[in-house]
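Structure in structure tokens, see below.
Shown here: the complex without one of its protein chains, the others still in place.
Letters A and B mark the chains as written, and numbering starts fresh at 1 in each.
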Amino acid sequence: MITYLIRRVLAAVGVLALVALLTYWIFFALSADPAVMICGKTCSPERIDQIRATLGVDQPFMTQFFTFIGGIFAGRTYGTGANAIECAAPCLGFSFQTNQSVLEMIGDRMPVSITIAVGAAILWLLIGVSAGVLSAVKQGTWWDKAAMMVALSGISLPNYFIALVLQYVLVVELQILPFPSTPAFGDDPMFWFKSYLMPWTVLAFGYASMYARLTRTNMIDTLGENFIRTARAKGLGSGLVLGRHALRPSLTPIVTLFGMDFAGLLGGALITETVFGLNGVGKLTSDAISKNDQPVIMGVTLMAALFVIVANIIVDVLYTTLDPRVRTKVA
Amino acid sequence: MKKVEPTGPAPLLEVNDLTVSFAARAGTTTVVHGISFSVERNQTVGIVGESGSGKSMTSLAIMGLLPAKSSTTGGIKLQGEEILGASERHLRKLRGEKMAMVFQDPLSSLNPYYTVGMQIAEAYKAHRGGSMRAAKLVAADAMGRVGITDAKRRVDHYPHQFSGGMRQRIMIAMAMCCEPDLLIADEPTTALDVTVQAQILELMAQLQDESGTGMVFITHDLAVVSQVSQHVLVMNKGRVVESGSTEEIFSNPQDVYTQALLDAIPRIDDPIRALKKVDTGLVNDK
Partner (left out) sequence: MSIVIDHLRNEPLLEAKNLVREFQVSKGGAFAGTETFRAVDDVSLAMHAGRTMALVGESGSGKSTTARMIAKLLDVTSGAMFFEGEDVTKASDASLRRFRANVQVVFQDPFSSLNPKHTVDRIITAPLDYQGFKGVDRRLLVKNLLERVGLNPDHSGRYPSQFSGGQAQRIGIARALAVEPKLVICDEAVSALDVSVQAQVINLLRELQQESGYAYLFIAHDLAVVRQIADDVAVMNKGKLVEQGTTAEVFDNPVQAYTQALLSAVPVINPEWEIRRQENMGRMAQ
């Protein structure tokens, strides 16, 4: 187990390094000169050279890249003398557009993204899985057909469309909910809940639809298994047959999917956050892209990759405890 | 050879004019056509037939485990009590307690996510109550009785950690843990190697001797059925074409289909005979 974990972590570091190299290459080597962007309209060639030196973009590509990697472990200093900017380890870069370290920017936005992700995840797991189970058990009934119809629309309708419709109906017309915002929980828990409810719902809708359909398919497959017939032949009640024998094999594959989806969301719910104007990592990303703030894009990408890779390891380890066939081979 | 001793007035199992049909798009398909037979305590009745003969549907009908879209008519009496059409709640009490079943493929018939001890224990607990811990002790005991060595340790193992023969022993232990009056074995040795088959058949005979359980043994293998049963039903396309004592059926078959089947099976003790073609018009390969 320990050697397995070490192997996985080493592999993960390798993948992260590769992701870093690729993103660095794409954003820094292929797109517009960041110095020109920062300098603005009133700009002299000397000024541009000066900014370039501060940013380090006058160096060859590999030197730049290793300076960036070095910054993550040891911190780095941009420029020299009185204008020098300290960026302590782990330094994910520095945005000269906002004059903030990238890590700090992400750190500021993280709580909002986590709140959105956790709330939505709870919603979609509860609704998606239970709707899927119910549909499988009541296969072919009107409930099944209706639920699957809704799920299909949840998968096919774009997020922002649902967001705008819900906002119009619930906020503008009916005035049941406030405009979505990101208040602190401590000030007014009820207001906090109402403010986040719509983003959660919008985000959860698509995922819940997918999970419902997947759970239904898995559950129907499992219910056709021979061991379900055995469980019934033993005289077990339908509660035990479903809850003990059918549910666990049906949900195990969903754990993998959930790990990936949740980790992906921690890197920011780009569309939902942007549509509702919530200051999470997703909004940070879309803003950075529109302003071509390369250090931020770079940092967010690396961060998102880290989340997914870590989630991957956690899910794989978890899987070995969930499926005894993976845990142990023939004794 | 075992003697058939009727215990009291009613036989252990009495199947009377049983018909099973499925609703299909073009009308209904009948898979079992009015079959009748009975099983006494300590007796084994063999049902033999090729694929599509309706033998497995018969066993599922007795257990009340047919799919919901099927319909059944006729009668199934267990110890004199009519159980065809009984409520699911009542059937649940009978399954595992009064009648139990062993299936063809032991690996897929066991849940891969739970230990074998737990799966035997829950069968016991469902009918006898008590704690899971106590039921696990019963499970270990049952596993020991079907010849699994080191049963106390192996109750905590998962199905995939056993060989095919051991898994079928576990299925038998599970079926027998509440000492049912009737055991239905549906092709219990078909998926097993021939040496393992011999061991399992011996184990089933031994358990029957000890407990006096009545048995319905379903198989496609004529040689196996000739060895395990006192009474044989030959089924073809949902009908019983012939039934009688095993000796009668094998030494003096009356029906053309039975005769053709006996001509068609390859025999390990008779290399010279060319296999005769089954051309009675009843066979599937037309």
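Here is the rule we go by: a residue touches a chain if its C-beta (ideal position, glycine included) is under 8 Å from a C-beta of that chain, and two chains touch if they have at least 3 such contacts.
These numbers were taken from a predicted model, which means no experiment stands behind them.
Chemist: Would you mind spotting which of B:D17, B:D156 or B:E247 touches the chain that isn't drawn?
Modeler: B:E247
Chemist: Which positions on chain B touch the chain that was left off?
Modeler: Touch with the absent chain occurs at residues 50-51, 164, 193-198, 201, 220-224, 226-227, 247, 250-253, 259-262, 264-271, 274-278, 283-286.
By our rule, only the chains that are shown with their structure count from here on.
Chemist: Which integer distance in Å separates the CA centroid of chain A from that of chain B?
Modeler: That gives a centre separation of 53 Å.
Chemist: Flag every residue of chain A that touches chain B in the complex, lowest number first.
Modeler: Its residues touching chain B are 225-227, 229-238, 240, 244-245, 248-249, 252, 323-325, 328-331.
Chemist: Residues of chain B touching chain A in their complex?
Modeler: Checking each residue of chain B against chain A gives 63, 65, 88, 92-97, 100-101, 103, 105, 108-115, 122-123, 126-127, 157-158, 160-161, 171, 174.
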